[in-house]
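Only one protein chain is missing; all other protein chains are in place.
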Amino acid sequence: MSHVIIDINTQKDIITARQNARDMAKDMGFKLADQTRLATAISELTRNVIQYAVKGQCRISDDSDDTHKRVKVEVEDYGPGIPDIEKAMTYGYSTGRGLGAGLPGSKSLVHEFHIESKPGYTKITVSMKKKR
Amino acid sequence: MPQNTLQQKVAQMMTGRSKEILKAWSERLRSLLQPNTLRVIGEHHLASQTETLFSSLMVSMSSGTSEDIHEPDFENTIEILRNISEYNARRGISPVETALFVMSLKDALLSFLQEEFGKDPMALNAEIIRLNQISDRMALATYEAFTKAREEIISQQNQTILELSTPTVRLWDKILMMPLIGVVDTIRASQIIETLLQAIVDTESHVAILDVTGVPIIDTQVAQHLMKTIIAAKMLGASVIVTGISPDMAQTMVKLDIDLGAVKTCGTLRIGVAEAFRIIGKKVV
Partner (left out) sequence: MKIPIMKLKGILLTSIPEELTDEDAITFQGDLLHQVNRYEARGVVLDISSLQIVDSFMARVINETANMVGLLGAEIILCGMNPSVAMTLVEMGRELINVKTALNVEQGFEIILALIQDEDMKGVS
């Protein structure tokens, strides 16, 4: 199974998404600590989708290449977007409950983190990687 | 589809005289390799390597059109070369010797080509050029695979070193000690927390003593790593005592405004252990 797409509409989907992320990481040979980190980050991101965008999508894929094993997760939504990404990524926001809160925390858990956001569309891409 | 009848002839020659060429190559290779290398690889395995490579090359050259070794025809040959290279790398055989595989094969093929096409200098020339190009690319692939394998080995060894350098000691029932030795950077910090937490779970310890005598520098970053380690251990139900902060360290830490907060620190390990026993005594064991 090289990729999985999960619609994020309900709270149960948060659970599905994070479990799938964990399982994919596990199948690809990532250690437990990294599986947990990834799953936790996905939980945060998909929860944001439910809270602020009502619905979205989570795509989990095996993005490995010759040198590294990489599990990539893209969380997309068509919600209001994050007004000030820079601010949202500072730690001052991390313990709040507002839009984008939890982003810095998620970033610190994963190896690669990329945000694209504008009113009407947000996509956050994260990945865990390890040398083959 | 071969575009070149000369190529077909070469392919035919290789097929027709394969036994001879293989023999010539093997002999040449053996004469060039270090005796130790021969021993490490083993006669049987060496024979298997040369035969497999040769068969594959024969197929590649007879089916291929060109010098372009990236074509699918050559994929198999490259793959075999990579395997040979990796096999050798893991046994500590030098890359030069692995490259000799390719070069000695080229030498052998060259002399056969000269025999077959000696009377047609133009054709011979074309073939020699082609052979050189193929052989160069094979040698490069070999070297690349070798480097990659070495890097993997080094990486694995580094991992082992990381794990070995974060030992935990079971001082007493329910008391764990972890002497931190060396520089605490982000990678090690992660390893340290993991090791410590797992040890706490495995030994069901109530107290973990983190001894930092062997840590040369405690700056803000290191202190942050330490704090994270301590908090994590506490969430597992263990108390943490930090021992081994030297007078110099203490000065630096205060100057840098590093506050370990509520973390219990003791000057020496001895006092730390006494404190650990005190804590155990208070808790129901």
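Chains: A and B, in written order; residue numbering restarts at 1 for each.
By our rule, a residue touches a chain if its C-beta (ideal position, glycine included) is under 8 Å from a C-beta of that chain, and two chains touch if they have at least 3 such contacts.
Model, not experiment: these values are computed from the prediction.
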Sole residue of B:V201, B:I217, B:L256 or B:A274 that reaches the chain not shown, by the stated touch rule: B:V201
Positions on subunit B contacted by the hidden chain, ascending: 190, 193-194, 197-198, 200-201, 204-206, 228, 231-238, 283-284
Where the unshown chain meets subunit A, residue by residue: 11-12, 14-15, 18-19, 22, 32-33, 35-37, 39-40, 43-44, 47, 91, 94-95, 101-102, 104-106, 108-109
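Here, only the chains that are shown with their structure count from here on.
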Geometric centre distance via CA averages, subunit B-subunit A, whole Å: 31
Contact footprint of subunit B on subunit A as seen in their complex: 33, 67, 131-132
Subunit A partner contacts - residues on subunit B that touch it in the complex: 148, 152, 155, 194
